[in-house]
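Let me give you the structure first, and then I'll get to my questions.
A protein chain is absent from this complex, but the other protein chains hold their places.
Naming follows writing order (A and B), and every chain is counted from residue 1.
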Amino acid sequence: MEINEKIVGFLSEVKKMKPLVHNITNYVTTNDCANIILAIGGSPVMADAIEEVEDMVNIASALVINIGTLNSRTVEAMILAGKRANKNGIPVVLDPVGVGATPYRKEVALKLIKEINFSIIRGNMAEIKVLSGLEALSKGVDSEESSEDGKEVAINLSRALKTVVAITGVIDFISNGEKVIAIENGHEMLTKVTGTGCMSTCLIGVYAGVTKDYLAAATAGIMTMGIAGEKAYEKLNKSEGNGSFKVLLMDNIYNFSSQDIIKRGKANEL
Amino acid sequence: MEINEKIVGFLSEVKKMKPLVHNITNYVTTNDCANIILAIGGSPVMADAIEEVEDMVNIASALVINIGTLNSRTVEAMILAGKRANKNGIPVVLDPVGVGATPYRKEVALKLIKEINFSIIRGNMAEIKVLSGLEALSKGVDSEESSEDGKEVAINLSRALKTVVAITGVIDFISNGEKVIAIENGHEMLTKVTGTGCMSTCLIGVYAGVTKDYLAAATAGIMTMGIAGEKAYEKLNKSEGNGSFKVLLMDNIYNFSSQDIIKRGKANEL
Partner (left out) sequence: MEINEKIVGFLSEVKKMKPLVHNITNYVTTNDCANIILAIGGSPVMADAIEEVEDMVNIASALVINIGTLNSRTVEAMILAGKRANKNGIPVVLDPVGVGATPYRKEVALKLIKEINFSIIRGNMAEIKVLSGLEALSKGVDSEESSEDGKEVAINLSRALKTVVAITGVIDFISNGEKVIAIENGHEMLTKVTGTGCMSTCLIGVYAGVTKDYLAAATAGIMTMGIAGEKAYEKLNKSEGNGSFKVLLMDNIYNFSSQDIIKRGKANEL
């Protein structure tokens, strides 16, 4: 498949270039985010001081903004960093964690979207619906929405914001406003470990650091996580749980190969 | 035993209800806290922005406040969130991490207790003694106090504060001011992993999200951690250490079952 071949190329580029991904992110999943960036072959840096984020962006290949544990200080840093990234022409990826949970999150997310040109926005269905101005059931940071109307929601928000929009769920939908790609990789066990969404966004950031084809970069990040999740689950013993699964997941990202993409990748243009 | 049967019921209720537990907590153990809440069947959210904590409490089933890495901003958020939780009638659980280590921690903890009606307070013996106005040996965040006089300390503080008080140690003591329950589950290896106290408090928060019987909820949380710790240790090889133990601990919370409670639960009313 054409998509899989592209992703194989990105993976090899990542190993060669080791793109530096600057993260302004939450303090819940940071360690796993840094390790997953290392695992796939990128180089992570976490920095959120207002005094330095612009300088950090200057040496980065991509910026990832995650509002999981936002506060007024870090929001200011996000805006400064995002604007600098736009100026420098490097991709900015948004993870609007729990955007429907509180008015403040929604207000911040909309402000970020207004002030920064995002290359890719990745969220679950509830989060993307909130950004789309649609009603969404939100319970904290986990989504209970079905992904039935994912194709339409993704393409509409993508057109409205002129950015790639990725909705992750049982089926993932990624759109650049023209095309929509659906991915059927992944495993339910990924919902039992905190931060697998954040980590997917980081993987997208890594791939976006080596290509301007952001539709494909988002597809690559989400597919990588999905396939690694499948493989991790296959190795999980019955007596093991989300502790071992997290370790296996990281290992499978570390050993992620072109063969995994070719044999298992299930991305299709709709 | 009557207590064990109650806990079996809570566990089944947790799996059904997936209570959302809002945590305002430290940045050392947050990831493990989120994962342990997922492991037992709850839904974790970490949020400490002053602008949003009250809204987050509005959708939560329980609030957990942990002062492990407090600062003036997060203390303000704790008070706002705690008051809202009281207003909404949802349980608030306090983990007074290292309260004896510095005057600031003690001052903050006493302020929190004054301004918020806590449903449950869980600490080690040194921490609970400090809150009780008793002298306590404190060395950082780990306790070196014996638990000999636990029964009395627990019941007295519980009466003074009109809250359930849980003291964890070799034997755990939980009191609602009338009854005292002692738990003899657990393993010393739990002291070799950072955050097992914080995680116990999170489990208490999960159970308190499905019952108003806070004495039993606190017992359930502590017993769950104790039994999972025992089982994790039994599976630990001699060449393994606290790295593997942490993974096994999480796995055993993930697979925690009514059979574990019935076969291993050692809670007794004194």
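The rule is simple: contacts are C-beta pairs under 8 Å (C-beta built on N, C-alpha and C of every residue); 3 or more make two chains touch, one makes a residue touch a chain.
All values derive from a computational prediction rather than experimental measurement.
Visitor: Decide which residue listed in A:12, A:43 or A:117 touches the omitted chain of the complex.
Guide: Here the residue in touch with the unshown chain is A:43.
Visitor: Per the definition of touch given earlier, which of B:50, B:101 or B:161 contacts the omitted chain?
Guide: Of all options in B:50, B:101 or B:161, contact with the hidden chain holds for B:101.
Visitor: Any idea which of A:72, A:239, A:255 or A:268 touches the chain not displayed?
Guide: A:255
Visitor: Considering the entire assembly, which residues of subunit B contact the chain that has been omitted?
Guide: Residues 26-29, 31-32, 68-72, 98, 101-105, 138-142, 192-195, 239-244, 246-247 of subunit B touch the chain absent from view.
Visitor: For subunit A, which positions touch the chain that isn't shown here?
Guide: Interface residues of subunit A facing the absent chain: 20, 22, 27, 30-31, 34-35, 38-39, 43-52, 55-56, 59-60, 73, 235, 246-255.
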